[in-house]
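Omission of a single protein chain aside, the complex is shown with its protein chains in their original locations.
Going in written order, the chains are labelled A, B, C and D, and every chain counts its residues from 1.
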């Protein structure tokens, strides 16, 4: 573990103060960046706590004169997303049904792919990997129409499995990328030892590699969950009434061109829609652990 | 049992309530309505979804479609024929001819109109105008003069949001005023090359350049409703925007005629933006029945009234009583009748009524590029011609 | 005596075992072939047609590419891709790495700070763009605020300046994704063997050199991940532009992705969209492939 | 019965570097083969090839009579201790050890019994719930051993399994391995740098150098009859003294003349019937040069030498002198009277010397 400073104590005073100063500078830098990142959230939060009246007349990025949670209530359960005026709440479940399986499947597949490419490489594995990577760049706008066709042919048009399928396909490149690039630095001796122990391909993956992958699983889950949860284009194109994800609802609240704009509700809805993702960040963040490979090999 | 899955992009509170009326009527007649709302980008997102749905063989039963897009979809062979309903309900008689024209595809009826938005409105803060002794302008020169006066008084003459479609909204109002209804039709409906490159068109861009001077420096990217707020707050005097802006004024408790003024933009003519429903070819008797019922209800008297009261627009039917409507709506309705007779009832290009997407887009590109740079008017006209040619 | 069937079974099992890695890759491989490369081929085909609202399949030649390169808007969008892409990738990479390193110094509140750095990803740009728009708007946001503190000459009007607006997109893009890059690097840092770092410390290597000479090189594969993710975001930035500037002022902040979307869906000009997509992919190809080549080759050696 | 392990003409290259060249080894059921050779000579690589962990460039590997050349490691029925341990970092010690059994479907009770037994042998009972990262080097090595010892494979492969253990524990472990070998009749291939280990454990020693096998034989053969200078020099610690000499045969035997730093050459007479070329290198182990009064061999010949260095080492004292232009070490008694710079009478045991050709390095007697 690298530390800029060791534990504090009395000895050479100037050195110690130097370290304490350094530590302070470090914290100040971190906090300044935190402020930078928080600024828009601050604007959104304050706006969501204002009444529409105040927004129309007041300074947009000022603190609310009077705090009201009405917008939050509206966003959650009253805002209109069409003729239905039940807020974003009903759409949450769709998003969950799409995101959870899609994240799980794409992460697992990506982990296996990465594992093969990094640890069971064969002729052509790198080519496969390159093809996969390049696939990350295909613009979703162009896949929309042929994909719609394919989904139609497969009878999955407008269904949640259809959406899961799409998200898995276009998430694979990234999940494979993350895992492969993590697994290449894991000593190959581990695979060797497990082979000698009689473990097969899947056993080694499951018992040895998955437990070693916590940080990268976190990163992958964060990425995939965010991408899928926040996806709008696929969500709007491959859903139908009843399967629309929360982003479509959010969009419907926020994005009507000719309706009255209720910024406070918009902001509240956006924050609400982002909460599950935030939750994932907080929970997953715990597994950013260090030293998983410690003690495995010497060299 | 008639069923309908309706793809539309009316999702804001007022709009949603309006559509809910339709749903209720539909349900009262025994229909079951599945709502498929997709807002965003003035219907772009809905159109994206529509395309995917159509390609996947899972088209919605009814779709909010407007303008030439109806004909485009028809050409793809995916629209249903609702001539039966139209004839049974005598749409021909109750709809203005030019609006009816949008609803027909090669002679058959293929869509049902919901409302008429007027686009060429100019909104003003009554107090600011009277304080500065200014009347609602009726010519662009008058507008320019008023604006200069306001500018001297430290008031922003024109509240504007610098988004391409808002630029286009001003542009078409200016173009209608300067080119006149006939010139507008030639230029933006028929894409007549001569008109597009005429001196009058240069004058239109000149006026745009002048308008640019009346806009505050922070207009870029601003939402239209924030511009409306500026008018409401007295920060700015005028805004050129469709009649949905009225909703913002009303929502803030402002009274038309007292707190704010509405007038058509200088010049003759009426630019409309008509929302309509097109029916897609679907399998299943229930769905077909749903389409018929829906079409009938959409153009029905009651829905047309209730919906437009909510939405700020006016009914597409000319025979709906307007007692409950406000003064601006009355003005709009009268102007519509007049211009319908005078042949100056024209489709808004900025809102996708006049041209197909590619061409309308090409024009908007030039308009917004010109408005946001120091491009000369002649260059702009040249680019306009090139852009349209390139878009074909 | 073993039956012929059993031998066949055994051979089957052996074959299965030997080819498990390939079999595992097979579904992904097929999916990628169809849903990426098949669709790219489809796009290439469509880009040679006059498809409008819906795809058509009669080849018309390179007309769409001619149209594309005649379009001043595409020119802007294409140019912006490079300005935006390079700035965004470089800054986000450096910032992400720096934050990861800072956060790796045994920070007591690491969890909270990490979540703060990450959260921008969680919020949909549809709305966040509005907040940014206000913050960056000279009349409403930072400029007004700083002027309010008495610094009357402070100007920060990039958002409304056609020449500078693209940088505000860069700013917002960095705001949105640098946290993720940080997370990626953090995961990388955490996987570096602690013993090696100890060895370096004993070797008398100053902390910054430990990072630059030992840890960062050991994370080379993670850089590839970060690079691909950032390039992907750069190339596909769509929401961001739409939400923040809508491509404006004028179309000064248009990117190929927004151009393509506009063509495909607003304007019903699918052929045009396809041709722009092909050009975009060509660009990506010419940048990513050499990097990939060097990266993968060094791993084999 | 077919040999348990048979390696025929095995070649192995990494890229263009040839690491193993034409390896031929065969061991019977119950054999204990020890691989020795200088660091980097290819011992670990050979084990890897036997285990099937590295693809080989040529040749064949048969295990238990079956051609295993293309069989995957997990089907070769081997257990291996890696030089670098290769512990599973996320598993506890107990799991590390039982993993192989679990994979093979050994029942829980047996697993626990074997684990308990092995943990006790390895003195790691109190560490069973730790992760490898929290162990000392020697403890890790013992876990690595444990992982192999709980198995019951056709063939054990050990790659320097005791290098990080203290002497006491190493002796115990050596005994344990030996008893495992004898009790189960297990077959083993064992890499070690410890000569005592090699000598006490092996039934057969393979000496390698630069990827080539130098000699295969029993410990005694290797120690007493090294096939060439390399083996002679390599085996035994301190190393065999290799002294250039002139040989002259006559009826009484062979006179061996060795140059001294000062004075005339030292002359020893080997009474065996040898036909040596004139230039030879005579190899004599330090323990075969002793204090004249202590040497009890029958073929002893005494001579006087000036001692340069005296190095006491517990039970013995090493004396270094210069003969034939080389430093020559003698192992004297701990109470020897030898002291630096002083002439000492030493006894050379000619029954135990080897003669080598200086040019080819090959053994001559």
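By our rule, a residue touches a chain if its C-beta (ideal position, glycine included) is under 8 Å from a C-beta of that chain, and two chains touch if they have at least 3 such contacts.
In this text, all values refer to a predicted model and were calculated from it rather than measured experimentally.
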Exercise for the section: Report, in label order, the displayed chains that the undisplayed chain touches. Expected result: A, C, D
Exercise for the section: For the chain that's not shown, point to the residue among D:238, D:265 or D:361 touching it. Expected result: D:238
Completion exercise
In the whole complex, of D:26, D:200, D:249 or D:365, the residue touching the missing chain would be D:200
Handout entry: Option touching the unshown chain, where D:167, D:184, D:343 or D:362 are the choices
Key = D:167
Completion exercise
Hidden partner sits against subunit A at residues 3, 5-9, 11-12, 15-16, 298-299
Fill in the blank from the handout: Absent-chain interface residues of subunit C come out as 193, 195-196, 198-207, 209, 213-214, 217-218, 220
Exercise for the section: Determine and list the subunit D residues touching the chain excluded from the picture. Expected result: 14, 36-40, 42-45, 83-84, 134-139, 141-142, 159-160, 163-171, 193-196, 199-200, 223, 233-234, 236-239, 285-287, 293-294, 296-297, 311, 313-316, 331, 333-335
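Here, only the chains that are shown with their structure count from here on.
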Handout entry: subunit D and subunit C - chains in contact with each
Key = A
Handout entry: Centroid spacing, where centroids are CA-atom means, of subunit B and subunit C in whole angstrom
Key = 37
Exercise for the section: Express in whole angstrom the distance between the two chain centres, defined as the mean CA positions of subunit B and subunit D. Expected result: 93
Exercise for the section: Send over the residues of subunit B in touch with two or more other chains. Expected result: 41, 45, 48, 51, 55, 223
Handout entry: Interface hub residues of subunit A, defined as touching at least two other chains
Key = 144-145, 147, 200, 232, 251, 254-255, 291-294
